[in-house]
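The complex appears here minus one protein chain, its other protein chains still in place.
Our next item is chain A:
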Amino acid sequence: MESGKIEKLLERYDEGKTSLAEENILREYFLNGEVPEHLRSYQLIFMFSAKQKNETMERSPWVRSAGTKRNWYSWTSIAAILIVALGVFFFNDSSRELNENDLGTISDEELALEKTKETLNMVSQFMNEGKADLVYLKEFNKTKNKIIQID
């Protein structure tokens, strides 16, 4: 393509008067091969435009269909209600059972006596063990008695 014709097209290009076909001729010319120095700026612009067209969206778009969305919501609410209802029901039931029936009560009297004794013994034993450590407290009294003469 002779450069005279290109320059004429460029003039019209600058005025915004070129058709798409003419712009394609220009694009073809500038993207393939050498151009004279004074047309270099045009070439850069065409290269820029061509490069920009390669930009693509990396994420893929999505849409949700309104129908399934509504269904999904209703199903979740039904499930939630069921869970709450069943939860309340079972919780109440089990707590009642716990209160009335199963406190670990021993029905055999003798065994109950033995168990009670055992428990009380254990308590006193621990009491004594704990008290043994308090022996040091006597020292306080000794010192106190030295200072405050009671007798």
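By our rule, a residue touches a chain if its C-beta (ideal position, glycine included) is under 8 Å from a C-beta of that chain, and two chains touch if they have at least 3 such contacts; residues count from 1.
By our rule, contacts and distances are computed from a predicted model.
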{"item": "Candidate names \"Protocatechuate 3,4-dioxygenase\", \"RNA polymerase sigma factor\", \"Heme exporter protein C\" or \"Branched-chain amino acid ABC transporter permease\"; UniProt protein name, chain not shown", "value": "\"RNA polymerase sigma factor\""}
{"item": "Missing-partner contacts on chain A, residue numbers", "value": "13-17, 20, 23, 41-42, 44-45, 47-49, 51-53, 55-59, 61-66"}
